[in-house]
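The complex appears here without one of its protein chains, the remainder shown in place.
Now for chain A:
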Amino acid sequence: MKIKHITEISGALMRARWKQTLVAIVGVTFSIAFFISLLGFMEGLNQLLDGIVLNRTPHIRLYNDILPSKKQPIDLNATYKNHHNFISSVKPTNTRKEIYNATQIINKLNKDQRVLGVSPKITAQVFYNLGNIDLNGIINGVDVDKEAELFSFNDYVVGGNLQKLKTTLNSIILGQGAANTMRAKVGDIITVTSTEGEQFSLKVVGFFKSGIAEIDKVQSYANISTTQKILGKNSNYISDIQIKLKEMSLAPTLAHEYESFFKIDAEDIQTANAQFETGSSVRSIISYAVGVTLLIVSGFGIYNILNMLIYEKMDTIAILKATGFAGTDVKKIFISISLSIGITGAITGLLFGFLLSLSIDAIPFNSPSLPTVTTYPIDYGIQYYSIAAIFALITTFLAGWFPAKKASKIDPVIIIRGK
């Protein structure tokens, strides 16, 4: 029996009941469209919210922690080898925040295949001078290009020009909060005092807005050499190396590896921001659960409609069997009905899902803390489309399987005699 003839028969049966067939198709279309737009929207939001922190956070941060030496002098004394010491309030001495051989470490990291990029950083504790008042501040000395490339720095700079930080001597990008307090405009000169008591005049070339107000009140950005000058350090001074990996999930393992290899402290993003991961995955699970429920409900729709169709088309099935169609042929006919409903519904559903995503994407959404976002975020990941399509096909197949099996078992004699 040719597939063509199976589909010819199932097509005729569907045409005879085209309204119910259409309802079933629309059911699948809706569930797929909502599945796709719901998950795309949820994931878009997830990425947006996580992005506020995670985009700006290195996957691994290398630094020198200020801690008392792990081996205290008393431990070296052979006499007290088997004793326990109770010396409390041990203080660190001579600690250098500087990373030794920072340049070599950076070169080495740049050659590592797993690393996407490396960006050095130093931080300087300062006071923003505002007449008689001093405001607490932190100036981050960064490599402008690397910071833009790895941490989407440009997304967070509002007003002014990021590139000026490189070209203008002694320039600063002020945190939006700090700038508001100081009434600073682009082009203004502000003064800051370093912890050593020295004063510096810096030219404002832009503002920085992270989305988290507390940070914007304190943090500002300057280039590395300006910051080194403020700290009174030479041009080798680097206190932090920020690493972005190709695969974020490798961060904990690599952090350990670098820690022992470079004899340095390393902190991975998962340890630093555990709560974000959890929030995202819970949101994803909820939206998948809702989406899958939609698809299953549409499967029940198909199941009902096929059962009804079989009940109505008992005679047809009996004649087919009497004229030599086997149970398997009847089964194929009904499964092909349910698969046609599934496939048609899936294709239109994918299309409508995409259109629905596009229209959500066009709804204006302005948040003062998210300068780069103007509309609702949508993730157009292909995975939602393929999961929806595959799942829809599986449910429609199952929804067709059971009624089809029932149809294949119909005894033609009973039906024919019953007339």
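Criterion: contacts are C-beta pairs under 8 Å (C-beta built on N, C-alpha and C of every residue); 3 or more make two chains touch, one makes a residue touch a chain; residues count from 1.
Convention: contacts and distances are computed from a predicted model.
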| note | The chain not rendered here carries, per UniProt and among "ABC transporter ATP-binding protein", "Cysteine desulfurase", "Dihydroorotate dehydrogenase B (NAD(+)), electron transfer subunit" or "Sarcosine oxidase subunit beta", the name "ABC transporter ATP-binding protein"
| said: If I consider the whole complex, including the chain that's not displayed, which of A:Y128, A:F325, A:F354 or A:Y384 touches that chain? | reply: A:F325
| field | Chain not shown: contacting residue from A:R15, A:K71, A:K111 or A:R183 | value | A:R15
| query | Considering the whole complex, which of A:K2, A:K111 or A:K263 touches the chain not shown? | reply | A:K2
| request: Could I get the residues of chain A that touch the absent chain, sorted low to high? | output: 1-2, 5, 8-9, 12-13, 15-16, 315-316, 318-329, 412-413, 416-417, 419
